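Shown here: the complex without one of its protein chains, the others still in place.
Presenting chain A:
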Amino acid sequence: MMLRLDNVTKVYKVGAFGGKAFAAVDGVSFDVRQGEVVSLIGESGSGKSTIGRMILGLTSITTGSITVDGVPVKAAKEYYRHVQGVFQDPFSCYNPVFKADRVFRMIKDSYYPEVSGAEWDERVRSTVQDVRLNPGQVLGKYPHQLSGGQLQRLLIARALLLDIKLLVADEITSMLDASTRIDVLNLLAELKERGLGVLYVTHDLSLGNYLAERTVVLRNGTVVEMGLTEKVFGDPLHPYTRKLLAAVPRLNAPWEDAEPTGVCRYHAAGASGPLLEAEAGHFVACARLGDCPR
């Protein structure tokens, strides 16, 4: 068990004097193992990016714990040697006044000051080739001279220069065109082969399906269903998951009613509660699951 979230909650104070509390993430627990891609699916505002940022130590955790190999999240240099993130908008990830390859330089300055310049350049070039970019075409350029796909792959290369164990990929394909998207996904699949754990945060179900062993469906900051991807997608139990799946457009098929049929297989729509194990490794939030006939 590499990444472990245990009853993680993030509460924001809202209102004129911070009098009201808003739980963006409410009691979320799941884990990501080595060499496994877990996709975290949910609509906008479901708290999936907040979870990503909490794992990266960019947002504080209100209650609960997040650990990587048993070590709690710490916004410190040593933590980031093993845990890295790639964000949604590649254009905003580069400081526009500097050249794009400065992101590599920063890694060297922080983590590999002892490596000689020539050796580092060689490492950068081979890593850039690993993400299927041509070093000559992308190095020494300004961010506005590169495409979104190139920038995004450079960011993945940046993470690979470190000895990472876990990569948080926060909607990394949503700004890319369809063909580049597949390239980036194949890249993630390769990372998995290398034994990395990947948390793939997305709102795009079909892409999550393509890549992930396990899927966690998030709604309003709580997990409504999680389990093996084929179980969650093939046999969705929670009405929200079914609604999500119904919303995926299909070729040669009329648009299905995106609304849930009203009643889940077990229980009335909108039910939520503690996660119950419907079958081995397949959890669903349904308070009356046990009462319902299969």
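As a working rule, a residue touches a chain if its C-beta (ideal position, glycine included) is under 8 Å from a C-beta of that chain, and two chains touch if they have at least 3 such contacts; residues count from 1.
As a working rule, contacts and distances are computed from a predicted model.
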Record-based protein name (UniProt) of the chain missing from this complex, from "Stress protein", "Methionine biosynthesis protein MetW", "Sarcosine oxidase subunit delta" or "Peptide/nickel transport system permease protein": "Peptide/nickel transport system permease protein"
Residue, one of A:43, A:121 or A:235, that touches the chain absent here: A:121
Given A:7, A:63, A:95 or A:186, the one touching the chain that is not displayed: A:95
Listed residues A:63, A:137 or A:186, member touching the removed chain: A:137
Positions on chain A contacted by the hidden chain, ascending: 53, 56-58, 75-77, 80-81, 84-85, 87-89, 92-99, 101-103, 105-107, 110-111, 117, 121, 124-125, 134-137, 139-140, 142, 144, 155
